[in-house]
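Dumping the structure here so I can ask a few things about it.
The complex appears here minus one protein chain, its other protein chains still in place.
Showing chain A:
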Amino acid sequence: MIKFFLMVNKQGQTRLSKYYEHVEINKRTLLETEVIKSCLSRSNEQCSFIEYKDFKLIYRQYAALFIVVGVNDTENEMAIYEFIHNFVEVLDDYFSRVSELDVSFFSAVSQVFHTSWQRTG
């Protein structure tokens, strides 16, 4: 089960966030900063799956943007990894060469996101 989906840039600003379980608003920012800190501290040498509290984080870096998905134990990590890439490809198609600016400006990204993420919830 996917717990949350975040798109955060290197400075820690959240461009897109979606939580599939209820998390308080103030706890969200805390969660996001912690998650981005652990992702930023990884070098290129390390693998993309981190264990964080009681779930796993799967992250992928695209230029200055990190896409992080939090899942519980039952998910196939590599399938999620592939899925992140699929999502970015969709955005790429829609915006024809997507960039972070597009993501931050366009709230319809949210819509694209919701329709394509209905896969497993």
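The rule is short, and it goes like this: contacts are C-beta pairs under 8 Å (C-beta built on N, C-alpha and C of every residue); 3 or more make two chains touch, one makes a residue touch a chain; residues count from 1.
Keep in mind that, in the parts below, contacts and distances are computed from a predicted model.
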Record-based protein name (UniProt) of the chain missing from this complex, from "Proteasome subunit beta type-4", "AP-1 complex subunit gamma", "Autophagy protein 5" or "DELLA protein": "AP-1 complex subunit gamma"
Contact footprint on chain A, counting only the chain that is left out: 14, 16-17, 22, 25, 28-29, 42-43, 45-51, 76-79, 81-83, 85-86, 104-105, 107, 110-111, 114-115, 118-121
